[in-house]
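I have placed the structure first, in the form of structure tokens, so that the comments after it can refer back to it.
Every protein chain but one is kept in place in this view of the complex.
Labels run A, B and C following the written order; every chain starts at residue 1.
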Amino acid sequence: MKNLDSIFWAYILGWAIFFGFYLSIAKRSNDLRAEVDRLKKSAPGNSREK
Amino acid sequence: MGLLSNAAALLGKEVRTEFRSRELLSTTIVFVLIVVVLFSFTFDPTANESHRFGPGLLWLAFLFAASLMLQPCFLREQVNDTLSALRLAVSDPFAIFLAKIGANTLFLLLTELLMLPVFAALFNVSFRGQVSGILLTFFLGSLGISVAGTALAAISAQARMRELLLPLLLLPLLAPILVASTEVTVSLMGPEPFMQWKGIGFLAVFDVVFLTALWLFGEYLLEE
Amino acid sequence: MAAAAEPSIGLRFEKVDKRYGAVYALRNLTLAIAPGECVALAGRNGSGKTTLLRIASCLTRPTRGTLSFSGVTENQNPRAGFVAHAAMVYDELTAEENLLFFAKLLGVADRRRLVHELLCEVGLAERKDSLVRTFSRGMRQRVAIARALLANPSLLLFDEPATGLDPEATSWLTGQLRELRDSGCTIVMSLHGESQVARLATRAVRLDAGSVVADTRSGATFQSVFTFAGA
Partner (left out) sequence: MAKRVLLGAAAVLLVIAAAYASFFVAPEERTMGALQRIFYFHVSCAWAGLTAFSIGFLANLVYVWKRKEKYDWLGVSCAEVGVAFTTVVLISGPIWAKPAWGIYWTWDARLTSTFILWLLYISYLLLRTLIEEPDRRALLSALFGIFAFIDVPIVFGAIRWWRTQHPAPVIMGGPNSGLAPGMRGTFFFAVFAMHILMWFLIAERYSLEKMRNDVELLRQEAEAT
């Protein structure tokens, strides 16, 4: 049935977008965590414990 | 000093400075002229149903012109930081918005009326006998554009890339104005013209909603 | 110079912070200025002088803390006269048109007479019909001062009024300020180091990194406030 694969594509694209969005959040979070560690290392003296 | 008298004084200044230099009006009129002429290249002018899609193109030209014309609205006030002087002098910051909306609506209306005959000729549309209806539509449409446009000009004046940002913020917001104005203008310029009061009411609702929003949140737009 | 008819205005900063993102322009600033005082603000660039004046003029809101006025009816804007770095007048209008416009906004009665009088006092009577665009820095400062005096304010704020003025304009400015001070106006002015204008001050306060670090009212000498070799 032709239109079954259109449903298939709709679902796949939909989930791809959600997963891609979550990945972008995760990636941005990791970059920030790396930044936090870098900052902590460079100025250990006065950085407040997070 | 009341809100209205403040707004009147401010409007007087806006109009006087504009008619002294006339730079805003002249550039806007020429811009709309160019856009309308270019639009008319895109189809066969002798087509008999040009009255159906001509007004749409006309209003699109007005929206583009407005999104560029509203740029200097607050940028001019940043020169010499006159915006701070205004904020200190007026009793209610909404007066500043009222005056700028009045000035922008006036300039837009002037541009639109000057363009009407040119548009009628290019798109071979007749508007005899319907001038009052068209005037009302042009006024309500321009007011809607000015209200939303002045609010967003205050925002974009404080951001980078402001020349590109204002059209980007404003054009999607004005989608209802574009649809409503085009529909009313089409029915006015059609073979048997009639007045779509529903559309006029719709435009009035848009104007009131955004004027109220500006009245509630206007002072925060100017805040430092 | 019209004497300040209304009772002079005092103002009080109570633990005021002003934050731009993570940068503190003002940090926990507490300062009380009594009516009629003529306060000079000293401090390096970025010490918070301009921010303090912009908050005092109600143009900017403090992020935290409060600013209160005495001698003003409940929550009524004190309509302070504010002369900043920018002239705050329109280039495309003439000096007279600018003053008439702002007088109309402020609802000043008998505008023409007051504007004419102010223009004479600030020495711009013969240039009243030329556009502000054509004015020099000194002349812009005069128009700005005239604009600030339109509402006959009893609180006047100046942000480095003397910078960029030639000696002749500076002595004119000093004379104007002395007259205003003697007429009971409360004046707060930020100054760039010791200068002829600073000697008018009845009190000097030094700001550093957004807080008060020296105040002649709490013992510091004028000399130390202005030449404080802060860290």
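Here, a contact is a pair of C-beta atoms (placed from the backbone, for glycine too) under 8 Å apart; a residue touches a chain by one contact, two chains touch by 3 or more.
Treat the numbers as computed from the prediction; the structure is a model and nothing was measured.
Trainee: Given the contact rule set out at the top, which of the displayed chains would the hidden chain touch in the full complex?
Mentor: Output: missing chain touches A, B, C.
Trainee: Pick out which of B:Phe19, B:Phe43, B:Phe194 or B:Phe217 touches the chain that's been left out of the picture.
Mentor: If we include the chain that is not displayed, B:Phe217 is the one touching it.
Trainee: Which of B:Leu4, B:Val37 or B:Ala159 touches the chain that is not shown?
Mentor: B:Ala159
Trainee: Taking the full complex into account, what residues of subunit B touch the chain not shown?
Mentor: So the residues of subunit B touching the missing chain come out as 148, 151-152, 155, 158-161, 165, 168-169, 172-173, 175-176, 179-180, 183, 198, 202, 205-206, 209-210, 213, 217, 220-221, 223.
Trainee: State which residues belonging to subunit A touch the missing partner chain.
Mentor: Touching the chain left out of view, subunit A contributes residues 1-4, 6-7, 9-11, 13-15, 17-18, 21-22, 25-26, 28-29, 32-33, 35-36, 39-40, 42-43, 45-48, 50.
Trainee: Touching the absent chain: which residues on subunit C qualify?
Mentor: Those residues of subunit C that touch the unshown chain are 19-23, 63.
The rule is short, and it goes like this: only the chains that are shown with their structure count from here on.
Trainee: Roughly how many whole angstrom separate the Cα centroids of subunit A and subunit B?
Mentor: 42
Trainee: Just give me the whole-number Å value for how far the CA centre of subunit B lies from that of subunit C.
Mentor: Chain centres of subunit B and subunit C, defined by C-alpha means, are spaced 39 Å apart.
Trainee: Going by the touch rule set out above, which residues of subunit B reach two or more other chains?
Mentor: Not one residue in subunit B touches at least two other chains.
Trainee: Quick one: which bits of subunit C touch subunit B in the complex? Just the residue numbers, please.
Mentor: Residue positions touching the partner: 54, 57-61, 77, 79-80, 82, 84, 86-93, 97, 101-102, 104-107, 147, 151.
Trainee: List the residues on subunit B that touch subunit C in their complex, please.
Mentor: Checking each residue of subunit B against subunit C gives 1, 5-6, 9-10, 12-13, 16-17, 20-21, 79-82, 84-91, 223-224.
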